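The next block holds one structure in the form of structure tokens; read it before the comments.
The complex appears here without one of its protein chains, the remainder shown in place.
What follows is subunit A.
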Amino acid sequence: MERGLPKKLPIAGVKQVIVVASGKGGVGKSTTAVNLALAIAANDKGKSVGLLDADVYGPSIPRMMNLAGEPELNKQNLMKPLVNFGISCMSMGFLVDEKSPLVWRGLMVMSAVQKLLRQVSWGPLDYLVVDMPPGTGDTQLSMSQNIPIDGAVIVSTPQDIALLDARKGAEMFRKVNVPVLGLVQNMSVFQCPKCGHQTHIFGQDGAKKVAEDMELQVIGDIPLHISIRETSDSGQPVTVSQPDSPQAQAYRALAKEVVARLPSYEDPLPERGQ
């Protein structure tokens, strides 16, 4: 085995990789990753988008995308991603029983992540959105060392407690030279469905201040709306099930910002054509 750091190798067929990360748990990474992938596809019907759930301990993508079942293998023995709403998905959740915990130490997690990256026939994809687990540990390191990441989107709620961790998340990506595209302020404000009164349950505008501090921008502001949770739990993400709602529009605006901020894609083999 080669000594030293692994070499970064792009995933076959995938043009650009966007990671959705946080540092803090429970701020809505998976919800944002799912709706971001769907919104990118909705904004530009010509683009193909994939979704990789790298949260080995708490894979949420299967439920949110209403997908289940063991992936089939193709002739090359690669796993075929499961598809719903036009998005190709892969998750640890498809490979293990939903009820069993993965009580694994870091090394095993790394090898599982490798499989999810390399042993899947993603096919030609314009964008691969990766839903990261919380924290700044093995998975994040393995990802950034193994594949070129074109941009990271950091999700946080407005509270300082969440932002503290979001800062660390952003700092970690800077350390490994991954461009941070911006911050998403999730669960920013709650609007009472009965009277319309707005309450900032998790604080107000915290992300804007942190973004200024870190010389980043807030590229998305998603409200706390019961329909987002309801549609996530039922596997009908709001971006596709209620495309005209303000929530879906917020995700589409985010998708627009993300795509605009990605470095332009350079085909490494231009003479082969598109």
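Simple rule for what comes next: contacts are C-beta pairs under 8 Å (C-beta built on N, C-alpha and C of every residue); 3 or more make two chains touch, one makes a residue touch a chain; residues count from 1.
By our rule, contacts and distances are computed from a predicted model.
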_Suppose you had to identify the omitted chain by its UniProt name; would it be "UDP-N-acetylglucosamine transferase subunit ALG14", "Defective in cullin neddylation protein", "Cytosolic Fe-S cluster assembly factor NUBP2 homolog" or "WD repeat-containing protein WRAP73 isoform X1"?_
"Cytosolic Fe-S cluster assembly factor NUBP2 homolog"
_Touching residue (missing chain; options A:Gln16, A:Ser121 or A:Gln140)_ = A:Gln140
*asked:* Touch as defined at the start, partner being the missing chain; which of A:Lys7, A:Lys45, A:Lys75 or A:Lys99 qualifies?
replied: A:Lys99
*Per the definition of touch given earlier, which of A:Val14, A:Met172, A:Ala207 or A:Val238 contacts the omitted chain?*
A:Met172
*Pick out the residues on subunit A that sit against the missing chain.*
23-27, 30, 57-58, 60, 63-64, 98-107, 109, 133-138, 140-141, 157, 159-162, 164-165, 167-169, 171-172, 175, 190, 192-195, 197, 199-203, 224, 226, 229-230, 232-233
